[in-house]
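Only a single protein chain was left out; the remaining protein chains are all shown in position.
Chain nomenclature is as follows: A, B and C, assigned in order of appearance, with residue numbering initiated at 1 for each chain independently.
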Amino acid sequence: MEGKRDHPLLRQGKMDLAWASQNMQIIDQVIKRYKSKNILEGYSIGVCLHITKETAVLVLGLRQLGANIFLCPANPLSTQEHMVSLLKDKNINVYRKSGKTIQAFFENMDRVLDNKPNIIVDDGGEFHKRALQKNYNILGGTEETTSGINRLKAWHKKKLIKYPIIAVNHSRTKNLFDNRYGTGQSSIEGILRATGILLAGKRVIVCGYGWVGKGIANSAKGLGAKVIVTEIDPVQALEAFMDGFEVKPINDTTPFGDIYITSTGQLKVIRKEHIENMKDGVILCNAGHFDVEIDIDYLNKGDNHPTTIRKNLKCFRINRKKIYLLAEGRVINLVGGEGNPPEIMALSFANQILSIVYISKNFKNLEPKVYKVPKKIEIEIGQLALKSFSIQIDNITKEQENYYSS
Amino acid sequence: MEGKRDHPLLRQGKMDLAWASQNMQIIDQVIKRYKSKNILEGYSIGVCLHITKETAVLVLGLRQLGANIFLCPANPLSTQEHMVSLLKDKNINVYRKSGKTIQAFFENMDRVLDNKPNIIVDDGGEFHKRALQKNYNILGGTEETTSGINRLKAWHKKKLIKYPIIAVNHSRTKNLFDNRYGTGQSSIEGILRATGILLAGKRVIVCGYGWVGKGIANSAKGLGAKVIVTEIDPVQALEAFMDGFEVKPINDTTPFGDIYITSTGQLKVIRKEHIENMKDGVILCNAGHFDVEIDIDYLNKGDNHPTTIRKNLKCFRINRKKIYLLAEGRVINLVGGEGNPPEIMALSFANQILSIVYISKNFKNLEPKVYKVPKKIEIEIGQLALKSFSIQIDNITKEQENYYSS
Amino acid sequence: MEGKRDHPLLRQGKMDLAWASQNMQIIDQVIKRYKSKNILEGYSIGVCLHITKETAVLVLGLRQLGANIFLCPANPLSTQEHMVSLLKDKNINVYRKSGKTIQAFFENMDRVLDNKPNIIVDDGGEFHKRALQKNYNILGGTEETTSGINRLKAWHKKKLIKYPIIAVNHSRTKNLFDNRYGTGQSSIEGILRATGILLAGKRVIVCGYGWVGKGIANSAKGLGAKVIVTEIDPVQALEAFMDGFEVKPINDTTPFGDIYITSTGQLKVIRKEHIENMKDGVILCNAGHFDVEIDIDYLNKGDNHPTTIRKNLKCFRINRKKIYLLAEGRVINLVGGEGNPPEIMALSFANQILSIVYISKNFKNLEPKVYKVPKKIEIEIGQLALKSFSIQIDNITKEQENYYSS
Partner (left out) sequence: MEGKRDHPLLRQGKMDLAWASQNMQIIDQVIKRYKSKNILEGYSIGVCLHITKETAVLVLGLRQLGANIFLCPANPLSTQEHMVSLLKDKNINVYRKSGKTIQAFFENMDRVLDNKPNIIVDDGGEFHKRALQKNYNILGGTEETTSGINRLKAWHKKKLIKYPIIAVNHSRTKNLFDNRYGTGQSSIEGILRATGILLAGKRVIVCGYGWVGKGIANSAKGLGAKVIVTEIDPVQALEAFMDGFEVKPINDTTPFGDIYITSTGQLKVIRKEHIENMKDGVILCNAGHFDVEIDIDYLNKGDNHPTTIRKNLKCFRINRKKIYLLAEGRVINLVGGEGNPPEIMALSFANQILSIVYISKNFKNLEPKVYKVPKKIEIEIGQLALKSFSIQIDNITKEQENYYSS
């Protein structure tokens, strides 16, 4: 590896890029397939994503395909300085006024848009919002998150969408994998880093049995925990029960629950009425996107001088009991760990690249609305992912094709 | 239990009914909820289902709700004589001319239709086909199977559907559970009954990673087998791989594969080119609906005097190797075992009852087409299933409802 | 396969022998290794084992090594007639007076001993007992069971042992595998055959967490059941708890236990005080050797006309509740299923053969007492087993050998 005399920040950037690339070989496969054709030549892409090592892999890959890139952060707090340093060294246009104010945040987006990119890549919808207000020809875009897609759909009803946007988040090759495997493992990892406890012998209460809850429940079980699920949806409750987990109302678990993990997307899932009944020494944490699932106000009112035991582990003393809160109730896999592993981001970003290529080729036939990732792309990603794992599969025979279609 | 002096067939029917009821308590819950209202009074229902102990529970339940029942078999070969005896003893109108000819099969349906039932319950679409040709007022119907639903949809395109039909098979509370748990367990059970072998230490090749394949793969793994998955769909292959299974083309598994189980819905999945490379002593079986997944013609040509080792276990000697075929390549969980357990049928039939009740109340507002099971019914079934397991879950709070809708 | 015109009993014997051989390839490997040397030539072996298809494989293998065999049944009730027919057809000396009296049982042993076999193979100790009373030179013997070994040790204290006996049961290559994998799978199989129920969603209470209990608990969990363990030994209870199972006193499980399986070796583990508190519809069964673990007297007193629902499934009505008992409380994997699979018997019988060979070579240096299976034999069996699975492993290097010994 070159760069022994580089600035430390740049050196770290190079190391991280190398490590991310190592673990994102699906992206390699995608680039290899289209690079010689310079398939994105002539397109300029405005990218608003978290500036991480994985995003660096994406952005450098897009440039390898011929695109011109303008990058700004999707969240000022998540920007990794060494990756900015690396990207600048690689001559990527990174716009990030250093202030962490909301104003600086928006200004960065506007400066990207000043370059009039053809294609808009966003994580959250805010960048699309500003792009839609501009008065120049945008060919299309992509959106990485569920909440961004929901906003776009609402705007579509109001006839505000002016270019086709592909909902990357809804691809099976993204959402079948990221929550179950990525968030499952990384949430458990975050808990272990914060606490150093042993999972074998513990009762872990998983609140919410959506994909994230399923992933966490399985990872915890895989390390020997006894998992109990709480739900408000009867069909998901039934699924958890048939999957081998006990299912109970939260308050029936308080006599024995050692660790509570929320993954519901809901408000105040764990609150006064539950915490009052919990065991001395109980551990609370949240794996959902927002820090609203545990009623932290109640904890803070009960003990306004909680003790910080170790990083991401706080002890509240309420009613003579110790209640441990991890990572301030913020999403444990990101705050207590490293978030989704690069292997998972690779699947997501492979969807990004192929969706961008798709727009570049088909924008003329697309309407200004939100599109699913085309099934053909999902299949191509499946193929490339298998290739990156050196896995081959069978092909359908002619006879089978006929049988299937009859 | 009464009936010590009954005819042996009737006695066995009574025993089986009791045992099925014991394991289908969701049906009990449904009946209890609506019985006092006599909610199906005045409706007559034409039912064309496999005449089994579980169907007896359904049919007697429908009558408890006030309905008048006319029953004929969905398949002449699957009829259990002792359940006919039981149903007749309970004064259910069973039409089943004793011949096993296709003519007798259709005649039974016609005799049911002669009674002009209001509501049509079918398993396969044939009964709907004949009902649609009749010239009297049918309020609506239900369909139990995927293949039936596909036929109905094709007829809908040709404008042949004259009454609303609810696609019971597509309910999450049916298809989330029956293949994964029911078929998974019962297929493995069928293999063990036919062979008496030990799964620990065996390499089991599961061809096809749809819901049935997933269920079988997990059950086999749960009993200690090493499972390798084959697929033709790259996304399902990727899912299998991330679920912890090796994924290979069939021919790469032949040097070590001990047992092959097909669950693809496809034709000749295992054929000459594979079997020629398999180990001496390999075991082949099929868990798919039709007996087309293994190329049995090839086996029969290779050895036209296969040896019957024990029930459902045949040995073909081809090219100096022994190839074992289970249950003639027919669906192993039904032929080698007892098919889906009553607990699974209970979920399916709870969908039937609530869909029938739904039609009885809403037929005036329904169009002549195929409907999904209404989400409200799925939730009600989830609730009743949980109740039958004595499981309680949490309720959404007012504050959460507001948060969710915002 | 030859024998199309054979007597049906003989034909079935041939089929069963072929199928057992197919699944006992470790025995094949053992025979192959020593056959050319005719290593047991000149030895005559008196064998007292259950006459099953697996024993036939053992006995025919011993003869292939040059031994002269005299066989009698270890239990008159377990003799499979078609295997007697097969063995006689193969000119094995089988002594089994047809009466099932205890007298006939002993007479068969005596007739074997009349032939003055050099080596004595027993399953239970009774045959050794009679051999020890004879007045001729026996070189040595083996014992298959724990209870037999315990009896031999007691006799050793009384100085009654006159020849060296190898305790086959205590070999790691037998007892590491038979209970955990063999009995685990076959007990669950017996339950499924007797009931036809679905394990997913059931609470299974496993009483006793010895090797059999461990095997059953894991198999039940592997098929989706929720397993709760009961114990009287605190260390085993702790092990179950750390293995991921809930641990409770029996009476704390009665409000929710669906199925109880005893595997303790103890008396009246499930008794009046527990059964009175169980749910309506509970299922009881036993996986322990003797039918004493469930208090069947209590059941019979409570309902002296239990109903037979289906084979091996009886319903007792006590205090207005239905209590289901499987296989009369006798060992479920044997009575409800087929007992240990041939793959497991193969490991046990490989120990038998190699122990017999060992005696034939070393009897001069052995004292009249009970010996463990020599470690060298265990390693050889491990090697042969791996070979039968086509598995290779690494060898220790010279450097490692030095490191290890230092």
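Observations on the structure shown:
Keep in mind that, in the parts below, a residue touches a chain if its C-beta (ideal position, glycine included) is under 8 Å from a C-beta of that chain, and two chains touch if they have at least 3 such contacts.
If you're wondering where the values come from, they're calculated on a predicted model, not measured in any experiment.
Remark: the absent chain touches shown chains A, B, C in the intact complex. Only one residue from C:Ile250, C:Ile296 or C:Ile359 touches the chain missing from this view: C:Ile250. Contact with the omitted chain, checked across C:Glu41, C:Asp114 or C:Asp233, is made by C:Asp233. Note that of A:Ala154, A:Ile309 or A:Ile396, the residue touching the chain absent from this view is A:Ile309.
Mapped onto subunit A, the interface with the missing chain covers residues 1, 15-16, 18-19, 22-23, 181-182, 185, 188-189, 192-193, 196-201, 219, 221-224, 256, 281, 307-310, 313, 315, 317, 322, 338, 341-344, 389-390. Residues of subunit C that touch the chain left out of the display are 172-173, 176-177, 180-181, 230-235, 237-239, 241-242, 247-250, 252, 266-269, 292, 378-379, 381-383, 385-386, 389, 391-397, 399-400, 403-404. Against the chain not displayed here, subunit B makes contact via residues 200-201, 221, 224-226, 241-246.
Everything below uses one rule, namely that only the chains that are shown with their structure count from here on.
Averaged C-alpha coordinates put the centre of subunit A at 38 Å from the centre of subunit B.
Inter-chain centre distance (subunit A to subunit C, centres taken as mean C-alpha positions): 53 Å.
For the pair subunit B and subunit C, the distance between C-alpha centroids works out to 37 Å. Residue positions 181, 389 of subunit B are each in touch with at least two other chains.
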